[in-house]
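As you look at this complex, bear in mind that one protein chain is not there, while each of the others sits in place.
For subunit A:
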Amino acid sequence: MKKIWFKGVSILIASTLVLGMLAGCTTKENAENGGKEGTSTDKTVKLKVLHNWNGSSGTDVDMTPIAEVIKEKTGVTVEWEYTTGSEVEKVNAIFATQDLPDIYTGPAWGGELDGMIKAAKEDQLVDISDKLDKYPNLAKSIAKENVPPALYEKAIDAYGGKKYLLLQNQPATDKDGTDWLYGFYVRKDIAEQIGVDPQSIVTKEDFYNFLKKIKDANLQANGQPVIPFGGFSNGWAVGIGNTMFYGGAGYMDKGDGTLENSFFTKEYDDYTLYYRKLIAEGLLDNESFTQTDPIAKEKVSQGRVAVLAAHFPAIYDASKEYVKSHPGSDYIPIGPLERGGVDPSRPVDLGIQGNNVTAITKACKDVDAALRLLDFLASDEGFLLVRYGVQGTHWDMVDGKPTPKQEWFDKFAADTSSTLTVRKSVGINIGFESMTGRDRLNSVGAGDFWLDKERVQAMESARKILRPNGVNIVTGYNPGDVIMKSEQWEMLKPSMDKMGDVWKEAIFAKSDDAALKLMNDFRNQMKKTGYDEAMKYTNDQLKGKDVVTIQMPN
């Protein structure tokens, strides 16, 4: 008995020692990571930045050349945290657990933006309104004229004169702004094999018949049947065919000048039933809504997907490997496809309203240092540094235009890794670009000159096909930004959040009737939670204003 007692006590003491040691290590680590190394003005401050973009990543290099320059200019070094998983969940989790970074930057839409607005209203962020006069670049990025109107009222100037959020990457001029070239793309060799010119596919019926032809051809790749139509992880972005049925925006004009959520329209039913047919007939990969990113990319890299719906860069990168070993198998755009209720000669309407909101959290250990960092990044100098690298090392100013150094162009071009390791080791694409103020890539910079020529060429070819009438940047009010100010929003939001899930469930329904029943049940739920009243409020608020009812994905 004595022996057991001795053993028990020994175990307890040993456990205490081990736990103590671990606790000691943790404390030390915190001190190293979180502590500032001096005052905010003359010594380096380390700030933790949460880059809330799923799948974003950094570099193994401790201090990249870009980070060195930033440190020199602002006295700030950045410790990055990247999100792996849902961005909305991350926003909710950091505020609920109070595990806050010094600076947050993440998507300027959806639940992520809603979460940040909630955080601002609940005093979780630093009010920067009285400091903006000292930081002109930040002031400019959220000036009323530089932010889409509804977004300005909803997220920037929505706190009784206080300001918490910074908007990033909204185009500074018409020349700026990224068109990601969303669309349906088909493997060139497959289109040739079944004898259909991708540009002859215009209507939804054409598109359906095209997929059917692919399926009936019983093509094989890598010993497996070719999937007629697929996408990337969790259904991205197979649903973009909605624009063949209606304007593509979340809200439609009912014809009498009032608005209705697109979900409530007949066109939305048609769109749902069309996709149900694609699933039921085995034309759309029924794993596309549940598959992970590696599985989706594996299908593409093995040449097993004929038609992909996504934006150009994603498709180009995912298929690079297969195209290299199978020349002539590159993905080319289909269409341009018809747009529901839209004149075909109309330029493509794109909502380029900035993609990041950035905020300093209440946990920030040095607000002035954070503002210094953000203001520098939003300056022209910071913008060029982050996009191109260090002037004189990676690029030069030639005749007033930034020009890449051949040596670095070659190095970047030779890097075929999917994560662009070499670029990241310089400090490009590791997150700073999400905090550089308005997008001035073409007006101040010289475009994305690090892209390899083949890619640029392919992108330009796709652009010619998909944008025959050019693009029109949407500037009107987005009803989605207005409805959330209605009294009913608190009750309505949980229903609205489930719209996408209900659509997915409906397209897998056993019959058209079952699909419509699912949709109608959900519509009733929305009405029960105040949809009609909220819509009335939205209509009243937007009377006589320029409202977005036509918008292509971007």
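In this section, a contact is a pair of C-beta atoms (placed from the backbone, for glycine too) under 8 Å apart; a residue touches a chain by one contact, two chains touch by 3 or more; residues count from 1.
The rule we apply is simple: contacts and distances are computed from a predicted model.
When the unshown chain is looked up in UniProt, the name that turns up among "Sulfate adenylyltransferase subunit 2", "Hydrogenase maturation nickel metallochaperone HypA", "Cytochrome o ubiquinol oxidase subunit IV" or "Protein lplB" is "Protein lplB". Of the candidate positions A:Ile66, A:Val88, A:Met252 or A:Met519, contact with the hidden chain is made by A:Val88. Residue A:Thr292 is the one among A:Thr292, A:Gln457, A:Thr475 or A:Ser511 that touches the chain not shown. Only one residue from A:Thr64, A:Thr105, A:Gln124 or A:Ser262 touches the chain missing from this view: A:Gln124. Of the listed residues A:Ile103, A:Val126, A:Ile507 or A:Ala534, the one in contact with the hidden chain in the full complex is A:Ile507. Although one chain is not displayed, its contacts with subunit A can still be listed: residues 1, 4-5, 8-9, 12, 15, 86, 88-89, 91-93, 95-96, 98, 111, 114-115, 118-119, 122-124, 222-225, 227, 285-287, 289-292, 295, 299, 304, 491, 493-494, 497, 501, 504-505, 507-508, 510, 521-522, 524-525, 528.
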